[in-house]
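Worksheet: the structure to be examined is printed underneath.
A single protein chain has been omitted from the complex, and every remaining protein chain is retained in its original position.
A, B, C and D are the chain letters, set down in written order, and residue numbers restart from 1 in every chain.
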């Protein structure tokens, strides 16, 4: 999630500027339906909408791509959408939120995509009494399954209002986080094994990256939950009681996803702790080896150093008579062996070897 | 607790799909009772229910196993259960929750089992005016004790309504966490002793595992508490005042279990701290041994190295005259001893030995 | 505080089972009083209560010891106490709580004792319109001072109702934590000095133990505070406005004790930090000594090693002519001295010595 | 943000003292406007205001600089501003806040400037029915863009009331944090790379400084959000419904900035963790090198020390006969090589090399 690009401070509110990297092509699909009626077309001229607007059917206008500001402007005029809401549609990088403009509700959610990286795409909605406008950042076929359900006829979705259609889209948006969570869950498990068996600097960087992604998802998911909750409680009469039951289910899903997310966060903090302990452990291991080798050989080397001294045994009987002793050499080797064994015994008693 | 398996995003809500690994056999037990009446049978044909449905008795239908979707579908039709609730029954891995569907309450709890691992099993309820439907993930005889109390006749349970029956099941579900907590408490105590006396990498992994399990239980228990609380406060008139008193007791149990859980969590964090300090301590111990040995023998070895040099004493009177001194060798040994003693004195003064 | 012993899941609620280790002897004291009347007796037969029950006096029944279940059963029948409340009385290890049973209030507090360990004892109350039943885990003379105040006559306690009597007992229970807090405060101060002056593994274990005790007290004190607060706000008319003022004072005491507790907790966390830093510091000190000794003597030993080589000076004029130089030995000693001084200078500049 | 300078305790409230370092020059600009009217002038005599005060136009008085207390005093008298509010204007270092004085609202925000350091400047407002007084700490042209929009005529800002003007200023103030956040975001990213690739003490100090700045911004931004929220909810009728919509947008911006800030904070905590692990890692690396070198060469040196001893081979056949063996020297070199290879093999098996 890139954060919202901001206008120069002092710009008049409601100024519509397309996002910098928005591709120019924009697809506009219209579906008008009621229990017994279904029509679907790609729109090229937005004036075509007017006819449907007056019919008793429910219309769903799906805009894919943000490259053409004038599309939004025309929709704004036809449906009386608030300029601030339109500005927010274009400012990708918004947090999920619900704004109540009395005649219509405006809400933003984000859909998750699992590409090389986890990405979230802004997804804006205008819900009025008999219309739903959905606006995606980039063209795609994200909602083909829902269109298919509409085409099939006489399904619940055809019998219900625009609010139920909105629910199905919200449900799809929220459910897009389940595969992402499953993917992250696998990464968490892999890291848990890695940190115990072969912790390395790469593990650390991986954990940091994971935490970063969880952090970003968290910043998307909590306000998503709140948005759905506000939608359930809105009091403009745009949401029926029946749809409220379905939104509650959707809300439960959001809570569940957040639950998984928070578990992942706690686990990755735990992994960090294990990693740090592992480092400490490894350092101890290294030092133990050094200490064992050093404390065995340093005294031995000292002893050999003693008998490497050149005191002149001829000058005095006190000067290193051992050097001429009959068993001098084997005796000193034996002595060294004993010293080494004593040391090893000491280490064993301390539990180091 | 495995997390909820999700449907493909965009699937119609209320689609019933059995959990992947659900065994196909399903047991359905019916008990109809009132103060003076008691009948118990295994159901094979769900149409048999209709007769009891119209009688003035309270009926308890207990479904064990999720392998047959059609059982849920038929129950749904006969009792007017909401499709979303039925979907949740099949999506094992739900968080405990209460959904109020006006004519009936739907709630989910989780029962804990203490096998090799701590597992929680989903346990779903539909509570209506004169019926209770309980659905367990797997067949078992978890509620035999309660059935026995029903059979005994003229107990409080026979005199009360379906809400009191629901309470006894909830109470059994919540109380299933007490043995789990006791088991975890023993593990915490064992780890507290282990971390002080013999900390090892295994201790660390054990603590991490413990924290993980506590984390999962936590995610189950907090919403359990909330579910019971919501049940106490529901206002559809399905819960009598008398049963509310009993639910309050149940709520107290849940709070108590959470209390123990949080204590365990705090203690295991404390164990982690002690573990890290122990590592640090041990490293210091190791370094101390190395340093003592090294700082004693390195200077001594240097001295012996001096007198191992081959300067030609014949070439000059300045060249190592000590080598020919009468007491040269004993004097140097004495000097080395003094150096070693000074070092040991220094270490003792610093409190290292 | 031992946690609540639980019944086998599925046991009927309200089943009365005495705590395992409860001694069988139970003392029951009755005091009946009003402004002008005072009578005190040890009860052996609980039927004696009935007479007082009908009198206009306030009666205080104090049960000390939980060993005889039938005492509770009879009290339950005579005063109409709820079976769930009686069950809670016997399940020692309860959290402080208040249950409102309309005709009477049931609340549990815990009294602190400062023996070798800090222990808390469960203390249960039933407060009705003109009676107070207090139940202690073990016989003792904990409330002799209050009885004395009752005997003295015409004190405020004699002029007031059962609610004021309850207040005096609650006040004594809460105030029992002050000496405990003072004792813990001294331990915190001792540990703060110890951790700076002579940190050892024992310090660590002591801090962990202290944190553990604070944790347990915390789990008792927060719900105690809430219980008193709920008592102040109960609306069955059992608490007079005047007693509410006194309970507010008691509530302030509870808040104050919690305040001290939290301060102790924060301080002991701080002690842990200081301990860990001390360990790190000590390791640095040890390494510094090792490094100074090693870096001075290792190069010197190398130099002495050079001149201990046996190159044959006779075979070539290039082979170690220094060995035959007139000032070879003193020169090399001087050189070694210079090397050592340079090293020491370097360490001084780095601030290590 | 410097914290508020305080008066000597006991000073009478409402005493106006200019900030110590306030430059004496103060600029006062007046704009009076309505849909069809626009006048702009620099004020030298504050009495000129009176005329506009009675006209039906909206007036905006913009004071830049706090050096002249009498300006505030006169404004206070003319508009009936509360002395405590005037005192707060002069006490720079205030937290953002809203005070409702019934006839007018007083609120304080802070504007961010991105100079060498991030600085925030206090920005005070008095909003009345047809007037807005804005007071900046230092002269500047911060709001030239807004003046330009006013001059342009027949824009929304000209058609709306003083509340909308206030909104545009608040919007500009809040939006001034976006570039700051972007700047901080780049620093966070730089530090994330630095800490992985080349962590040094400078990195640590940089992270600490960053956290400090985030801390200060946090203390400004949370109350800013609350101030806007209170403004949206004020009930003196000074804010129209239309402006509320715009303030909600502004509130969303504030929430978004706080979101970014909190993300930065979490990331910088993560950077600290990575830094500490890197240190630990590096220490392990260093120790590994030392240990490998030492454990290979210390035994070898010991062996060479053995054969450097001066036992007199002539004195006994047991005394170092190896020295005269035909292949003694090559054999011992070979033995040393084998020892070294065994050691290397051991290190390789442990994964150290």
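For the reader, a short list of remarks on this structure follows.
Methods note: a residue touches a chain if its C-beta (ideal position, glycine included) is under 8 Å from a C-beta of that chain, and two chains touch if they have at least 3 such contacts.
Being a predicted model, the structure only gives us computed values, none of them experimental.
When the omitted chain is restored, the residue from C:17, C:145, C:202 or C:334 that touches it is C:145. Only one residue in the set D:26, D:46 or D:309 touches the chain that does not appear here, and it is D:309. Touching residues on chain D toward the chain that is not drawn are 3-4, 6-13, 82, 84, 87-88, 94-95, 97, 99, 101, 198, 201, 204-205, 208, 211-212, 215-216, 219, 272, 275-276, 279-280, 282-283, 286-287, 289-290, 293-294, 297-298, 300-301, 304-305, 307-310, 313, 320, 322-330, 332-333. One chain of the complex is left out; on chain C, the residues touching it are 143, 145-146, 149, 155-157, 168, 171-172, 175-176, 178-179, 181, 185, 192, 196, 245-246, 248-249, 252-253, 255-256, 259-260, 262-263, 266-267, 270, 273-274, 276-278, 280-281, 283-284, 287-288, 290-291, 294-295, 298-299, 301-302, 305-306, 308-312, 315-316, 318-320, 352.
Please note the rule applied: only the chains that are shown with their structure count from here on.
The chains that touch chain A as well as chain D do not exist here; no chain meets both.
Counting every residue number used by either copy at the chain B-chain C contact, under half are found in both chains.
Between chain A and chain C the centroid-to-centroid distance comes to 41 Å (mean Cα coordinates, whole Å). Inter-chain spacing, taken between the CA centroids of chain A and chain B, is 25 Å.
Looking at chain B, residues 276, 280, 283, 287, 290, 294, 298, 301, 305, 308-310, 320 sit in touch with two or more other chains.
Chain contact topology: the protein chains form an open path, each linked only to its neighbours in the line.
Pairwise, the chains that touch each other are A-B, A-D, B-C.
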